[in-house]
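Contents: one structure, followed by commentary.
Left out: one protein chain. Kept in place: all the others.
Presenting subunit A:
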């Protein structure tokens, strides 16, 4: 069998205990629900969509911001090189927004810079996440996956008022 120095055993045991507690915390946070019952782990939507007919299929035939409850909204977004539809969005402070996005063409990234709103948007799939805008201000939505030579122009503004 393998021989391990006594100090190395202690070092490894401390390491393993740290590792397990770290993973437990990550795991609990990944699978626990937020107060409103929303999923707060990594965005992993399994919904499919035909990339060729995105603009004809619901809900992406009507992209935009829709109120669905008291200060609760659904944001349906279509991404393509090099823009977001809809652009220049206004959202009331404190609103919870359920974002659903897909791509018309290549892989894009949906990021609201400086927040935890961040997900990959791949053609053929819908991706979704929920974010609550507690602070007023201008937010920058940008594409964070290379999508062609105009990639750096792909952005829009989100105003929380």
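Here is the rule we use: a contact is a pair of C-beta atoms (placed from the backbone, for glycine too) under 8 Å apart; a residue touches a chain by one contact, two chains touch by 3 or more; residues count from 1.
Everything that follows uses one rule, which is that contacts and distances are computed from a predicted model.
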| For the chain that is missing from this picture, which UniProt protein name fits: "Protein-export membrane protein SecF", "B(O/a)3-type cytochrome-c oxidase subunit 1", "Tripartite tricarboxylate transporter TctB family protein" or "Choline dehydrogenase-like flavoprotein"? | "B(O/a)3-type cytochrome-c oxidase subunit 1"
| Candidates A:85, A:115 or A:132 - the one touching the absent chain | A:115
| field | Candidate in contact with the missing chain, chosen from A:19, A:68 or A:161 | value | A:19
| query | Which parts of subunit A are in contact with the chain that was left out? | reply | 1-5, 7-8, 11-12, 15-16, 19, 22-23, 26-27, 29-31, 40-52, 81, 105-107, 109, 111-128, 138-140, 142-152, 155, 157
